[in-house]
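Quick one: structure below, then a few questions.
Shown here: the complex without one of its protein chains, the others still in place.
Going in written order, the chains are labelled A, B and C, and every chain counts its residues from 1.
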Amino acid sequence: MSGNTIGVLFKVTTWGESHGPAIGAVIDGCPPRLDLSAADIQTDLDRRRPGGLASASPRREADRVEILSGVFEGKTTGTPISLMIRNADAEGAAYENLRNLFRPGHGDFTYQAKYGIRDHRGGGRASGRETAGRVAAGAVARKVIGQAGITVTAWTKEIGGITALTLSLAAAEASPLRCPDPEAEKKMIARLEETRAAGDTLGGIVEIVVRGCPPGLGEPVFGKIDADLAGALMGIGTVKGVEIGAGFAAARMTGSACNDPICPEGFRTNHAGGILAGITNGNEIIIRAACKPISSIARPQETVDRDGNPAVVTVKGRHDVSVIPRIIPVCEAMVSIVLADHLLRQRAIPPMQIPEQG
Amino acid sequence: MSGNTIGVLFKVTTWGESHGPAIGAVIDGCPPRLDLSAADIQTDLDRRRPGGLASASPRREADRVEILSGVFEGKTTGTPISLMIRNADAEGAAYENLRNLFRPGHGDFTYQAKYGIRDHRGGGRASGRETAGRVAAGAVARKVIGQAGITVTAWTKEIGGITALTLSLAAAEASPLRCPDPEAEKKMIARLEETRAAGDTLGGIVEIVVRGCPPGLGEPVFGKIDADLAGALMGIGTVKGVEIGAGFAAARMTGSACNDPICPEGFRTNHAGGILAGITNGNEIIIRAACKPISSIARPQETVDRDGNPAVVTVKGRHDVSVIPRIIPVCEAMVSIVLADHLLRQRAIPPMQIPEQG
Amino acid sequence: MSGNTIGVLFKVTTWGESHGPAIGAVIDGCPPRLDLSAADIQTDLDRRRPGGLASASPRREADRVEILSGVFEGKTTGTPISLMIRNADAEGAAYENLRNLFRPGHGDFTYQAKYGIRDHRGGGRASGRETAGRVAAGAVARKVIGQAGITVTAWTKEIGGITALTLSLAAAEASPLRCPDPEAEKKMIARLEETRAAGDTLGGIVEIVVRGCPPGLGEPVFGKIDADLAGALMGIGTVKGVEIGAGFAAARMTGSACNDPICPEGFRTNHAGGILAGITNGNEIIIRAACKPISSIARPQETVDRDGNPAVVTVKGRHDVSVIPRIIPVCEAMVSIVLADHLLRQRAIPPMQIPEQG
Partner (left out) sequence: MSGNTIGVLFKVTTWGESHGPAIGAVIDGCPPRLDLSAADIQTDLDRRRPGGLASASPRREADRVEILSGVFEGKTTGTPISLMIRNADAEGAAYENLRNLFRPGHGDFTYQAKYGIRDHRGGGRASGRETAGRVAAGAVARKVIGQAGITVTAWTKEIGGITALTLSLAAAEASPLRCPDPEAEKKMIARLEETRAAGDTLGGIVEIVVRGCPPGLGEPVFGKIDADLAGALMGIGTVKGVEIGAGFAAARMTGSACNDPICPEGFRTNHAGGILAGITNGNEIIIRAACKPISSIARPQETVDRDGNPAVVTVKGRHDVSVIPRIIPVCEAMVSIVLADHLLRQRAIPPMQIPEQG
């Protein structure tokens, strides 16, 4: 991974700023002859749009993705797929008071330090809006791994310290918080409301499960699939921790408890989270990503201006209370992109049979 | 990161199997005119050799590294640095009983699934021995970041559920467990002894701190420095979780508590762990890596053979009780390698002044 | 170089098909705080538009480039620069007769063989139109190398076997063929007219000169600057040969004649073309690229259809007689992109001084 590109064979590059003309992604290396339409991508994009309990913004018209290349008569051609989403209401003027102030918890200070210049409007390149490009590319990755029977599903494991204790996928699907435990969901809602009222925000934990992944994906040493998954998820702005299988709990286990015994039917347990020595073992891959609370809070905060003078910053406008559940499709997208790349690297997708000519 | 290479400008490739003729690393992109000798590298290598409380092997003669290229008259030349360590006592015959058995918790099953062939002796490529190549390369990376005043130090945060509560670097240096809290160390030692007696193993947590890192290292989106650090650490065989700054605890904080206020003297707190939006902010970088217990235990375990028949595997020989503290220099090496690469990418090391000719 | 991306630090990805919605390029790694506007890029794009003696198309309204990201208030920000050019008159229906036919000399057959699907309209991804994205990206590269005082200029060395014998840059600038020798230009024009009348096409040779390049750019072995330049130029669809300095003529020289003697003022000759052992020596870099005749000719040609049946293909519409001079800005763009990348890799551009804060 370098700069704004991820992947070796299935390569995704995203571009764009929160309040520039548009954002987008280029996917290079997608196999040819997959069915692909803007509607396929739109479905995933709609899942990350604002609205719902954790969100402050009223549900507005969804972003519209445009496929600019790489698809011909409804099928991918093997050439780069360029996706673009116009930034509709780029009201940059609303951010004028932040031009010379660094918001705590945001990239304002570090972008200024690195580049000596930054687009301060809405966080510029560091905005969560950039993830729309990832979700769009992730929708294409899903198609690729879907060919091999692989699915990626994520849900809310925890918000504000309240943990989902039961796991019902149906409940998660039905839940505005994508919470798989209806009892926990009620408490999460109450916690979100009370936090919103206090002008504050909450963090949480997303759990991601990959099903149907064949054994053999991943490479030794620096191309391990758990390394790539951890890098991809830690590359989401809000994520401060990633764990696989038993994760941090494994640090407190004994070897005899942690090792997954093998029997003719498979592994008896799954503390490894589906990955051994960096290579998938055919089990479910289980990952958790810890998300910090949203940095934009409705309270005045201590900071400095570009000249280093003390200042107080107040972030105007309405902001979400928690990045969950909107971050969930982003986590799914990143995992799907990594899996698509490793699937191609492992040559697990057979070269599609080209119809005989004649 | 792909396969066995990490880095964009400071690129490290490791090669070698546990019981092959040798292991080693090639470093491409090291700046020229740094002082470098085998002795410099040997120091770090010696820190990961067996011996000590968590180790079962008696302290033996250290591996000897040989510099095969890239150094001329004691200085790096800018060309690839090839490092080799011969495998002295490759008694592969001792592993004959494991040729067709898959040890639980090891890469035996997944290497077989991926490649259809594997060097079963001592874990082959998936052996912890491979990390000697990383430590050797890390010693070179340390030289590079040292030029910029950056240091990387790691210690034992936790073993077998016992946590170091105080932090004394001097204590860590003096401790055979690299534990910075003498009280905790005593309990850890007792826990290790009792676990060894039970034929079992323990996991733990390593904490790594980077000091002196300038602001501005890291790139947007997929080249974030936290993403690269997480990927590099998760790429160590034993690591199942990585967190930065407040990490998983951030998921339970409110925004007002988690945001680090900025004042003219710097950041008042460091929940961000020195990284904002994927770019260093000048603060200490703080990372924790969760290590699972060593998979080789002295008890019989349920498994299958290559033909899928039920079997019982008993791993012979003496094995360490915990990967900590031997994993500590490996963690330091990986962090140093990632920092060296980003330092060069950021062009934070000025092109060294070439002495005027004449 | 892989797929549709070139470069290590200054990375250019192009996307788009001749008759899709748009074509474009994403530049990742451009240094921040360079002045950049759409007008800067438009100048280079205009140089490759049709019209003139070698061209069959009447001069039409130029392509309009849109900067979608990476520029804020007229300056680059260091984040990816996304450039898009809409395909205005995509009259794909005109190509319906080519849907199942392979035009000799074109990529029709090989794209079908590789992908089992292709956008047949106007050559799809293999169309010369794709080079507009390269020229747009090249205009940004020119800005980068311009900072270091490097210029890239190309001209017509040969068309249809007629060679420019004198070199007047002013003459080349004034010439519709970019021919630096007015006498040769007259013969070239006559040759082009007579070839057009015969329904045929011509090849030629472009000569490219780089001035102001400091010594030290390029890397040993596989990152040699002549290797990268040759790869970049051979990656232009029309190019079948590349030579540097004395090039093929060097194969017929003796060592005593070919070696460039060194004196205190510099090199006495420049048979090396400014590159020794893959690294620039401070001299002018001289490169020549051999372009084949345009494959689309106005005569019926023998071919087969997708079912392998014999067929005759007649390429409709008006086509250029020679790819020269329209290919010239493409050659300049590719050379500029390679130089920008190596300049950043060599860290020859000092990290721009960030104005003190306070």
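Here is the rule we use: contacts are C-beta pairs under 8 Å (C-beta built on N, C-alpha and C of every residue); 3 or more make two chains touch, one makes a residue touch a chain.
Computed from a predicted model, the values in this text were never measured in an experiment.
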**OP:** From the touch rule at the top of the page, work out which displayed chains the omitted chain touches.
**Re:** A, B, C
Subject >> Candidate in contact with the missing chain, chosen from C:G146, C:P182 or C:G216 >> reply: C:G216
Subject >> Residue in contact with the excluded chain [from C:S55, C:S175, C:T201 or C:S336] >> reply: C:T201
Subject >> Candidates C:G149, C:G212 or C:G308 - the one touching the absent chain >> reply: C:G308
Original post:
Residue-wise, where is chain C in contact with the chain that is not depicted?
Top reply: 1-6, 8, 12, 14, 102, 104-107, 109-111, 113-114, 125-126, 130, 158, 160-161, 195, 198-205, 215-224, 226-235, 237, 240-248, 250-264, 268, 271-273, 275-282, 290-297, 299, 301-304, 308-310, 345-346
Subject >> Hidden partner chain, residues of chain B it touches >> reply: 3-5, 11, 13-17, 20-24, 26, 28-29, 32-33, 66-70, 72, 75, 77-82, 84, 112-119, 124-125, 306-309, 352, 354-355, 357-358
Original post:
Which residues does chain A use to touch the chain missing from this display?
Top reply: 8-9, 79, 220, 344-351
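Operating definition for what follows: only the chains that are shown with their structure count from here on.
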**OP:** Write the angle of the rotation needed to overlay chain B on chain C, where the fit uses Cα atoms and the result is rounded to the nearest 5°.
**Re:** 180
**OP:** Examine where the copies chain A and chain C touch and state whether the two sides share over half of their residue numbers (same) or under half (different).
**Re:** same
Original post:
Of the chains shown, whose Cα mean is nearest the mean of all protein Cα atoms?
Top reply: A
Original post:
Which two chains are joined by the greatest number of C-beta pairs in contact?
Top reply: A-B
Original post:
What whole-Å value do you get for the distance between chain A and chain B if each is reduced to the mean of its CA atoms?
Top reply: 27
**OP:** Determine the centre-to-centre distance between chain B and chain C, using the mean Cα coordinates as centres, and give it in whole Å.
**Re:** 45
Original post:
How many Å are there between the centre of chain A and the centre of chain C, using C-alpha atoms for each centre?
Top reply: 38
**OP:** Return the residues of chain B touching two or more other chains; collapse runs of consecutive numbers into ranges.
**Re:** 8, 220, 345-346
